[in-house]
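Showing chain A:
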Amino acid sequence: MTAIAGQPRERRALLEAAGISKRFAGLQAVGGSEGLSFDVFAGEFVGLIGPNGAGKSTTFDLLSGVLRSDSGAVTFDGRDVTEADPHMHARYGIGRTFQTPRSFESMTVLQNVVAGATNPGERLGAAFGRKWRGGERSATDAAKRILTRVGLADRASAPVSDLSGGELRMLEVARQLIRKPTLLLLDEPTAGVHPGLQDRLAALLRDIHREGMTLLVVEHNLHFLLALADHILVLAEGELIAQGTPADIRVDPVVVSAYLGSDSAA
Partner candidate 1 sequence: MGTNKRKWMRLFAVLFALSLVGAACGDDDSADQQDQDAEETASQPSEDAAGTDSETADETSPPTTEAAERGEVTVGVLVPLTGELGEFGAIVADAIEFGVSEINAAGGTRCGDIRTVVADTGGDAETGIREATNMIESEGAVAILGPTSGVMVPLVDLAHREEVVIMSPYAGTITLNELGGDFVYRTVSSDLGDGAASGLWLSSRGYESVAFLIQNEESTISPAEVARDEVNAAGIKITDFIVYNPGQPSYQAELTTVLANDPDAIFLAGGQESGVTVIKEAVAGGFEGEWLFTADLAVPEIFDAVGADLINDKAFVEFADVDPSLPEFISFEERYDKAGDPFAPNSFDMVTLVALALESAGGCDGAAINGTIRGVADSDGTKVSTFAEGRDVLAAGGTINYEGASGPLVFDASGTVSGAYTIQQAINGEWVNVEFYPASTFDR
Partner candidate 2 sequence: MNWPQLLVTVVTLGGIFGVVTLALNLQYARGGMINFGIVAYFAIGAYVYAIVTQRGPIGLDQYRFGFDWPWWSGLILAGIAALLFAALTGWPTLRLRGEYLALTTFAFAEVLHSLLLNERRIGNGTVGLANVDRPFSDWGPIEEKYVFAAAAALLLVLTLLAFRRLLSSPYGRALDAIRDDETAALAVGKAAERLRREVFLISAIPVGVAGAVYAMYTTLAQPSLFTAEITFFVWIALVLGGERSLYGVVLGTLGLVLFEEVVRAWPFETVRSAQIAASAEHVLTGLVFIAVLRYQPFQRTVSRLRVAP
């Protein structure tokens, strides 16, 4: 895909959004007049912020294939994924969590994580055989390790309905981690998470980032995000209004006015 204006291209971008947009019932949700364009580089920890209704979750939906962009293209790892189905996004290595945590209600916590892995036994032909049992065992082991890591080891056999909102978010992250995604999109990971757990979440994100996973995080809790991210994208009314390091963003008048109302911007 073509380069985006104003972006120096010294590194190859892992994810390129080039002029993507989405309209709902005639209302522009994402993209403005020219579409939304930005890059995420491999190994980065990128924050995506903006006031309510700025189009953050819609952008996530476009990047993860849940919605299809009205224009432009999304390239991931050199592959055009604009038209790919959502589950193919997941298979290409884009993982995501959701604004309201989603889980598989009929399963235990451990099963929820194991279900995150892709087992060859998920093919109809293989399901009746025995071959999937090996994969199942290693997935279960991996799931247990991950649960320990996110601090849910003692809840492994609990039904998910027993989990608190914060624990559900941790579970959602765990379910993605077992897939070892190249890029992980986290949608408001701290919402509804109590402060103690937030610290653990921060540590976890820092860890997985350090291990090489690229992260793109939507977060209202700027305190949390600005401390972790190394690059911030600011979205307002579907358009990218600013980007830069957390320090830049903190003092950017455009960002402040977007949050506090247009009056103060004028």
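The definition used in the following text is that a residue touches a chain if its C-beta (ideal position, glycine included) is under 8 Å from a C-beta of that chain, and two chains touch if they have at least 3 such contacts; residues count from 1.
A word on the picks: all candidates are chains of the complex that A comes from, given by their letters.
This is a predicted model, so every value here is computed, not measured.
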item: Complex member in contact with chain A (any copy), out of 1 or 2; value: 2
item: Parts of chain A lying in touch with candidate 2, wherever the complex brings them together; value: 64-66, 85-88, 90-91, 95-98, 102-107, 111, 114-124, 126-128, 132, 135-136, 172, 175-176, 179
